[in-house]
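Step one of this worksheet: look at the structure below.
Of the protein chains in this complex, all but one are displayed in their positions.
Right after this comes chain A.
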Amino acid sequence: MNDNSNAPGIVDIPAGEQLQKLRRELEAARKESGALMNACALLNTTLDLQKLLEIILQQSAVLTSAEASSLALIDQKTDELCFEVVVGEKKDILKEIRLPRGTGIVGWVALKGEPLLIEDVSKDSRFYQKVDEKSQFKTTSILCVPLKTKDGTIGALEVLNKVEGEKFDSNDQSLLMALASQAAMAIENARLYKSVLEEKNKIVSIVNSMGDGIIVTNENFDIVLTNPAAESVFSDKTSSFDDVFKLKVIMLELSQLKSDTTFDLVLMKPENTILSNRMTMLRGAENEITGSIVSMRNITDIKHRENIRAQFTSMMNYKIADQIQRLRESLKNNEIQCDGVKCIAESIEEKVIKLIQFSEMESGPLRLDRSLGPVGPVIETAMEEVREKYIFKHIELKFSCESDVFNMEVEVDHDRIKTILCLLLNNCIRFVSADGCVEVIVRNVSEMLEITVKDNGIGIKEELLPKLLDKQYHLENVLNSSDASLSLAYIKHVVEAHGGSMKINSVIGKGTEIIITMPKFIH
């Protein structure tokens, strides 16, 4: 690639020699362009930034017959130059070196965006000695070119010391410039690829960590991404997730909608799951549909609770209506006696009480009617109310209370305390056999009033204990058995309205104790 104008004595050389010289030059130029093409082709073989930088360095040294080469990229955060990759013996040392922008030959080139060819670095003030000191490499000559993209200079590529004592020339500079422009583009592509990959990984992590099920499809509604929450709903023992036919049916339905939509899925059998879902269309630059994202929220528990409540009220109402109907027909036919009326009335009353308890629990914290008064008489009144039933079943009912505690003034809703104690005592009767014993113990524990109801009945299974204070459990029980009551849940509701708490201890075959603790006064 030598310029012919640089050969002024051309006329003095014999024609044969001149031809040979030109032939040599042509051969050299052909080799160089071949090497350049080869180098550029290699740059396209990888999107891995590190591998790419290594290729650039190797090829730049080969292309210019240099002893060593190095490449520095500008760190946008610190505005420093970092030697990303170094080829040669001292690569590990050089990799740690960071240069402020503008320092040294590399810094100058990166700052100015122009190439620099220095035949003797000792005569150039821009040369930064410390790099040689650290790397113990003796630099004599340098050829350094900028790495430029459309957005500006991203770094610089340099080759050091031409082999066999030769000097870098303008031909080397042109070759290195050509390589550098391809290299800069390849570096930019690799960086973009890396950031896209990182973004993708980030999105995948977010999607995977979500509690809602996520399904992403392409424009043909083929599934391209799912998260574990979605997979767990549709996983099937017999087929892989991709082959679940149900899901294909859903996707087919969605493909007919092709717009942002909310929809519900009730997977009745075998999953027993209810999903509330939203499909959002993904759109490209020209608003064309490129896919869809479906988010699925599992609302099975919420729906289940709603159902139980709805069933509970409708069941109770129908039962009451049914009994009133029977009563009316019997009265019309004169078939019924006083006892019968009383019996049906009690049954209706019991259901109405359940409904009242239920609605009180549903409507949030109770509005208490607190007043100041002694605790003992309230307990005694409640015990009197149930005593008849206890005598009938031959169960002993005891009251243990110190006299000062009996007269202790407490600021509570006395009517409700009496009601819940009656409920508790009525509850005990069902689980204590004849000749058993139920004891009510009232104690003063610092600022708290403690009421314990203790029986020597059949006891409660350990696994049932935590459920006994759960309203939902009792609601379901009432739906399944007319024997079940809401009492315990209601008692807890009243105790909590007083700012207190409730605890149940039980041993199978030995008995149960229910401990209610509540503050004596409002602060």
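We adopt the following convention: a contact is a pair of C-beta atoms (placed from the backbone, for glycine too) under 8 Å apart; a residue touches a chain by one contact, two chains touch by 3 or more; residues count from 1.
Everything below uses one rule, namely that contacts and distances are computed from a predicted model.
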item	value
Omitted chain (choose from "Xanthine dehydrogenase family protein subunit M", "High-affinity zinc uptake system membrane protein ZnuB", "Histidine kinase/HSP90-like ATPase domain-containing protein" or "Small basic protein") - UniProt protein name	"Histidine kinase/HSP90-like ATPase domain-containing protein"
Options A:Q311, A:N426 or A:Q472, residue touching the unrepresented chain	A:Q311
Contacting the left-out chain in the complete assembly, out of A:M210, A:L225, A:I289 or A:I344	A:I344
Candidates A:F263, A:F406, A:F431 or A:Y473 - the one touching the absent chain	A:F263
Chain A residues touching the omitted chain (full complex)	222, 243, 245-246, 248-250, 252-253, 257, 261-270, 274, 303-304, 307, 310-311, 314-315, 318-319, 322-323, 326, 330, 335-337, 339-340, 343-344, 346-347, 479-482
